[in-house]
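Only a single protein chain was left out; the remaining protein chains are all shown in position.
For subunit A:
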Amino acid sequence: MTTKSAAILSADNNLLLEEPLLRLPLEVLRKIFKSSQRYIENDGKKLTELARDAGAKAPQVSQEASLESLNAMITRMQTLKRKMETLHEEEKVVHAQSRKRVSHLNDLHSLSSLLEDGYESWSKIRLDRFMVDYMLRNGYSNSAKQLAQKQGIEELVDVDVFVQCWTIEESLRNKKTTECLAWCAENKNSLKKIKSTLEFELRLQVYIEYVRERKLKEAVTYSRKYLSGSCDTHTTEFLRASCILAFPPERPGPYKALYAEGRWDHLVKTFVSTHHSLYNLPQEPLLHVALAAGLSSLKTPSCHSTLSTRHNTACSVTSLCPICSTELNELAKPVPYGHHTTSWVDHDLIVLPNGRVYGTKRLSDLAGKLGLDSGKYRDPISGEEFERADVRKVFIS
């Protein structure tokens, strides 16, 4: 009944939750690269224009004027160089971080058994990482930073990205769209690529708020500027939005949904999910994934049994199940219990007169440790003592 194969460590199988560890820095790297591309393109265009201008004007203007325009170009060039150098520094940080992460995954590849001490320490770091990820996604950023620092895993977690995400989330919760719109502008191309509706919905909300406050003139101007451009892609929404001008929030008529407060929650959710897909991040905290799978695989019918036979910490020969523990018991209630095809019991089972079944060795070891008379057994859970003569053998096939 030993299941040796279950202890074999396949690093690749253990990587199911590790993809974001390397994906996120890659996305950051892409972002840095795109900025550099944009800088070079924009400044290059501008600077050649300036050069053309200066060259054309040179015969007509004074030498001072020519020098001045040359100096302006130099300043611009210096700024570009500085911006590029900053990006290069950021890039180096991401490279170093990725290297640390790759080496952390390599640590896992060097192990061959789930029973090695090395696996335990690796798995402890993984839990720390998952807790930090969970904390960041829930906006507990101080806890996250403290934990990352204490455990020395700052290179393995992504505080900045999540903190930025949380700040924008919070601003949306406070019904402010500025930060989120700025974010959309920053990621314009990527958002277009995934056909995101986030920006349109944000703009629509700004418009609705104008209408709500009955600032109809502003509403119309805003709509012309920002919404009418999308009327091809979002025809229905656009038309509906135009109609609410005639329906104030007190008498919303068929447009109650547009005035609903819930639209803001919806915006928050849309933003977060868009943000995570842009960064290739899972939508759910990794802790949820690992924990839910763990709860279910460890859970047995006994863990939520109504018979008062669990919580057996009474004795050193039994160990407490994590699902039975107060920390996880409630959490594990709704998940299915693990499936088993074979029984898992001690050798040489005997049944005590009270109906409880144990392995003979477990009971005799306990009797020895307790210094009981040789003719007796003690039930480690109930504490009752029985004559050895009164037990029966049990056969489990």
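We adopt the following convention: a contact is a pair of C-beta atoms (placed from the backbone, for glycine too) under 8 Å apart; a residue touches a chain by one contact, two chains touch by 3 or more; residues count from 1.
Here is the rule we use: contacts and distances are computed from a predicted model.
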Chain not displayed: protein name in its UniProt record ("GID complex catalytic subunit 2", "tRNA methyltransferase, has a role in tRNA modification", "Ras-related protein Rab-20" or "N(6)-L-threonylcarbamoyladenine synthase"): "GID complex catalytic subunit 2"
Given A:Y226, A:W264 or A:Y337, the one touching the chain that is not displayed: A:Y337
Residue of A:V157, A:L198 or A:L328 in touch with the missing chain, whole complex considered: A:L328
Among A:G118, A:P249 or A:P282, the residue in touch with the chain that has been omitted: A:P282
